[in-house]
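The complex appears here minus one protein chain, its other protein chains still in place.
Moving on to chain A:
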Amino acid sequence: MAFIDYYKILEVDKSASEADIKKAYRKLARKYHPDLNPNDKEAERKFKELNEANEVLSNPENRKKYDQYGENWEHGEEYEKARQQQQQYQRGGQQGGFGGGGFSGGGDYSDFFESMFGGGARSRSRQTAAFKGQDLNAELHLDLKDVYTTHKRTLTINGKNIRLTIPAGVENGQIIKISGQGGEGANGGPKGDLYLTFGIANHTNFKLDKHNLYSTVDIDLYTAILGGEITANTFDGKVKLTVKPGTQNGTKVKLKGKGFPIYKKEGEFGDLYISYQIRIPTNLTEKEKELFTELSKLRTI
């Protein structure tokens, strides 16, 4: 358990007045408040630290105790004595502190705080009202193939099984809110929400941009020159394509509606763009060389 420098957290020096501490706390709280920093774990952590520092430094008795035993908190009987005296103190009221509930930053205290001030020193100012529970964040890693169709999945979040419908077309990095699957509410308030961030890995030969898919198909030189039919892969099957005579390398064809499903638009799909890559024959036989030479004499370009 490490010593926590509450002065450093509030960016004040040890001689700071109560007014300085209050000012510093309010300034930093405006910066790191969870309502102003949604889905920001670092801000959430800082806000918790700020609350804890304020709990200690804004109360003269707490501050005195912290200054006296703070850095030597692990040593000696004095600290133990102080801890026992703490029991009486804990029932005293305090001021300041943003109190918990509602946002995810209001709950936990560090081990250092718990061991020095016990659990009762925390002030829960004015929070007798019911507030919505803490919002939770989770990540779900899926394969691109998994999100081609809408499907149901059971997730375990904080030891609880949640059955979810994963809509087709969810994007990599997308965050979906699942109402009522967060922490329990305070004083009978409603449950918080679950924010699920999707990590979608693409192990296919298709590139995905929004809901359009891109792929490359090899065609032989003769089909490119003379035209013909080829079979190409789509994301969920195969299609027959007619290659026009004289097709150039890199030619793109668009297959409307053969792309990826569009999120929350049932039955709607993006497009598939196929680029033709013409394979030039190598290791020619003598006969082939002879014929190509003959052909080359027929045209200059």
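As a working rule, a contact is a pair of C-beta atoms (placed from the backbone, for glycine too) under 8 Å apart; a residue touches a chain by one contact, two chains touch by 3 or more; residues count from 1.
Throughout what follows, contacts and distances are computed from a predicted model.
The unshown chain of the complex is recorded in UniProt as "MerR family transcriptional regulator", chosen from "MerR family transcriptional regulator", "(2Fe-2S)-binding protein", "Ketosynthase chain-length factor" or "Ferric enterobactin transporter FepG".
The chain that is not drawn here is touched, among residues A:L36, A:L226 or A:V239, by A:L36. The chain not shown here is touched by just one of A:T150, A:N172 or A:N233, and that residue is A:N172. Among the residues A:K48, A:K65, A:K132 or A:K258, only A:K132 touches the chain that is left out of the figure. Taking the whole complex into account, chain A touches the unshown chain at residues 26, 29-30, 33, 35-36, 38, 98-99, 102-103, 126, 128-132, 171-174, 190, 207-210, 214.
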